[in-house]
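Before anything else, here's the structure in question.
Removed from the display is one protein chain of the complex; every other protein chain stays in position.
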Amino acid sequence: MSEALSQPVNFFQAKKGLFSWIFSTDHKRIGLLYFYAIISFFLVAMALGFLMRLELIAPGETIMDAKTYNQVFTLHGVIMIFLFLIPSVPAFFGNFFLPIMIGTDDVAFPKVNLMSWWLYVLGGIFALLTLVVGDGPADTGWTFYAPYSVKTGTNVTLAVLAAFILGFSSILTGLNFIVTIHRLRAPGMGWFKMPLFSWALYATAWIQLLATPIIGITLLMIVAERVFGVGLFDPALGGDPILYQHLFWIYSHPAVYIMVLPAMGLISEMIPTFAKRTIFGYKAIAYSSLAIAFIGYFVWGHHMFTSGMSGPARVIFSILTFLVAVPSAIKVFNWVATLYKGSIDVKTPLLYSMAFIFQFLIGGLTGLVIGALATDIHLHDTYFVVGHFHYVMFGGAGFAFFGALHYWFPKIWGKMYNERVSKIAFTLMFIGFNFLYFPMLILGIMGMPRRYYDYLEDFTTLNVISTVGSWVLIAGILLMIINLIRSNKTGEVATRNPWGGTTLEWQTPSPPPVHNFDATPVVPEGSPYDHKMNKTG
Amino acid sequence: MFSDASNFVQGVDTSFAIILGASVFFLVSITAVMVYFVIRYNKSKHPEAVDIHENKKLEITWTVIPTLLVLVMFYFGWMGYKPMRDIPDEGVHVKAYGQMWSWQFEYENGKSSDTLVVPIDEPVILDLISRDVLHSLYIPAFRIKEDVVPGRENKMWFIGQKVGDYDIFCAEYCGDRHSYMLSKVIVLPEEEYMKWYNDTTASADHPGLAVLKKNACISCHSLDGTRIVGPSFKGIWGHEAEVITNGEERTVMVDEEYIKRSIYEPNADVVKGFNQGLMISYQNLVTEEEIKDIIEYLKTLK
Amino acid sequence: MANFVLANSGHNRDDEASKFGMWLFLFTELLLFGGLFLVYTIYRYLNSEAFLHASYELDVIMGTINTVVLLTSSLTVALSITAIQKGNVKLSLWLITATILFALTFLVIKYFEWSAKFEHGLFPGMDHYNHLEPAEKMFFFLYFFMTGLHGLHVVIGGALLGYIMWDIKKKEVTPQNYVFLENGGLYWHLVDIIWIFLFPLFYLIH
Partner (left out) sequence: MANKNTSRHLPGDPEVHHIIPYKFHIGIWVGLIILTVMTVLVSVMGISLVAFSVITALIIASAKAVVVANYFMHLKYENKLITWLMGVTMLLFVVFIAFTAFDYITR
């Protein structure tokens, strides 16, 4: 069995059986375990989103009652944030590709890595348990604002514990990545020779590591408050609900950058590959990741402009919010400049990247609208905010995720996907997405508050458009999933480097062997994206 | 936009127009450039890529310009917002009570109402008081919103500049019927407002019903048997209720004493199948006299 | 061998990485308590009188003794590392034992302190507690929450050191390879550092 094979054993073939997966310490297998878990949760939460849109197609009760609706949007938000978007890119693509891209064979602490996955699963189980025990899932919104979260009879305690456990999973992933990047880069791989995806993960990891403990302890306080009936945040017992909001957003604002920074890293990989030229402004992009991560810690108050926070505090948080937009703008400009004088090959991942830029622009620019004091007073907690965050989270991070799924599909599964079908699926998703969320921005400006089960007649038309958009989006997503599953069975076998990429993962076979490489990878001399040096492909 | 319904519309909509204008400009131009590049430098037209690593001048330009721009945006946002916090002392003072799930407005002469009636062109100062959880008083047409936080008094103010009625929403999630926590603000000409303000004749309702309405009991307890959040009041008098007291189930007769306890210590006996903790104690809000009225009224709901 | 293995493999022994990882973990622990210190700071600012009043219920002497106990235990772990570095495994084992004994002493003293509070009915939900004014309740709740969480860390740290002793006996931790002991020590010092702040903030508000 262990004779030298011409084609080394890839990591799929190395061992068989369920246990060889769920107890594996191979970062590639752990990455895939995350992928399957994440995508399952994603489908569940999408189905919930779909149900919400059905309910909102007309005023009055359509398919569910008010309490159920409230539970549905809470579960939708909790799953999408804690179980899908926060782990998605780092835990799946990061685990799979970070060690390969910096030229090593695993993360620094493989066992800890496995433990993070188990914690993730445990947290997921807790979240799902809320469905079946007691009075059903929490109905507080994903923000768990006190004092309602202390008073309601639904399973808030369980949901909060789920978020707590998932937080620890996220911390351990971040810790692992930081040490990996510091200690395990291949010989010759200096900091500024790392692919930008590793830079993005590095910046993200610091947010995961240093922001998450705050939410952990805050959620524990909510549990204690519910269990012991003490008044940490409930004013009836002497607490202050606004302090809870501070603590919650100290984490949850940086958390939105946990969601988008790795996605930005993906875009920085895909664009140079398909433009067939080096990235424009490598250092600017790398530094702006760190800048976003750092400044992102100081802006949390922009979620509390109407909460009764003091006037001076509102002003300071508003100005800092505007400053954090600048590094994002720098990235966008550099990506677009990378397309200049390239030799562009319009493949599906590039289409996703372009959609990312367009949609992230809408999301980011609407972020500026709600970062300004006067306008946020009007728009806070309206559908404008819902539109904003779906544009950045789904239109941005989500689309980058799907783009990278196509980009690395050949590398992970060793097969080519069907290009024509994937483009049709992309088009449906793009159209559906914008029809679904653009109307929400207008609804918000008209004044429709969010978390509304029922609404006034005036808002009907736009809600109908939005719901119909969700159906087109479904069609696109389902087509994409079917296409990928089918391609995995029947697609052409992928070569090492089907796109002509320049980073190290393209130097190894597809799928990679157990120890990632079959020969010492050659770290390119100049920038990691030098296509000229790498003409052979 | 620019309806001038309140004194803030101008400022808010100006900052809106400026930020939105800049945003649309960036969105359209960046998207256009991106699409143009992808078409112009498609590999069929431009087979040989040119590597351009960086351009310091360009990097500095597109760092500095957005920085200046966002500071301008911030400035207009701040200016539109500043008058909202300069709350005048003189004007119509109203206490706005938010509770699950209704609004109640109390005027200086003790008049109370579930809609906010205000005179035109006069500052109205609202003291926002919550009786249970977070709410948020939101008047889209006036461009104002402020959370109603239990345990502290937030304030907001405005000048209604156009006669008419405008929607009030609750904009902070507060439980099951959050989306039904609606009301209206009615801006009246001075004389009409004074007429309304001085009209203290009691409503035509049964006095018990008036108490129930005033305290928003009926936002949780229906009068016709439908289940909202609390048990319906229909047929409640004299029937046997299954309650949980200190974790133990028991059956009690709904009589005067039980009703009084339900109102003053709602968590003492929790009706089976309903949630504890939602109903607050009305110890300081409903007098014993009023409870008598309520009971008289409940007796009529067979 | 069928499989090619890289030179800079993640499976190589790397003491620097282990220690670096441990430090990062300590950062998260610091911020975990940091959240509680934040809550403490704000509520103390809002209710300084009540906090002052409530703090008189705490026993400064016991608190001081416990501080000394923890500091000494920190010393003994630090010494045990020096000992193992010098190859004196036996001394190292004794010093770790001493540390664990100090940990137990700390817990026993805490136990007496807490039981005294229980007897006074000061635990959330008890009689006396329920009749306190809200801000004093807050003080006691924070006291129990923070010292409780700290106590939990003492237990975990002690158990970790016990496990390390076992590893020393099994020769998995040796004078050539003692990074595990160093990490255990780091964790233990963190527990000490947190107490260094808890002590004046709760016991010494006078």
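Chains: A, B and C, in written order; residue numbering restarts at 1 for each.
FYI, contacts are C-beta pairs under 8 Å (C-beta built on N, C-alpha and C of every residue); 3 or more make two chains touch, one makes a residue touch a chain.
Bear in mind that the values here come from a model prediction, so they are computed numbers and not experimental data.
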Ask   = Considering the full assembly, with which of the depicted chains is the omitted chain in contact?
value = A, C
Query = Touching the missing chain, which residues of chain C?
reply = 7-8, 13-16, 19-20, 23-24, 27, 30-31, 34, 37-38, 41-42, 45-46, 48, 52, 60, 64, 67-68, 71-72, 74-75, 77-79, 82-83, 85-86, 175-179, 182, 185-186, 189, 192-193, 196-197, 199-201, 204-206
Ask   = Going by the touch rule given at the top, which residues of chain A touch the chain that is not shown?
value = 182-183, 185, 187-191, 210, 214, 242-243, 246, 250, 297-298, 300-301, 309-313, 316-317
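Here is the rule we go by: only the chains that are shown with their structure count from here on.
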Number of steps on the shortest touching-chain route linking chain B and chain C = 2
Key: Most centrally placed chain, judged by C-alpha centres   = A
Remark   = Here the gap between chain B and chain C, centre to centre from mean Cα coordinates and rounded to Å, is 46
Note = Per the C-alpha centroid definition, the whole-Å distance linking chain A and chain B comes out as 32
Ask   = Quick one: chain A and chain C, Cα centre-to-centre, how many Å?
value = 35
Task = Provide the list of chain A residues touching at least two other chains, using ranges where the numbers run on.
result = 239-240
Key: In the complex, chain C residues that touch chain A   = 1-11, 14, 16-17, 20-21, 24-25, 27-29, 31-36, 38-39, 42-43, 46, 124-125, 133-135, 137-138, 141, 145
Inquiry  = Looking at the complex, which residues from chain B come into contact with chain A?
reply    = 8, 11-12, 15-16, 19-20, 23, 26-27, 30-31, 33-35, 37-38, 41-43, 46-55, 58-59, 62-63, 66-67, 70-71, 73-74, 76-81, 84-85, 132-134, 136, 138, 140-141, 143-147, 149-152, 154, 167, 169-180, 275-278
Inquiry  = Help me check something: in the complex, which residues belonging to chain A touch chain B?
reply    = 66-67, 70, 135, 139-141, 145, 147-148, 151-153, 235-236, 239-242, 275-278, 280-284, 306-308, 311, 314-315, 318-319, 322-323, 325-326, 329-330, 332-334, 336-337, 339-346, 350, 354, 357-358, 361-362, 365-366, 368-369, 371-378, 380-382, 446-447, 449-456, 527, 530-532
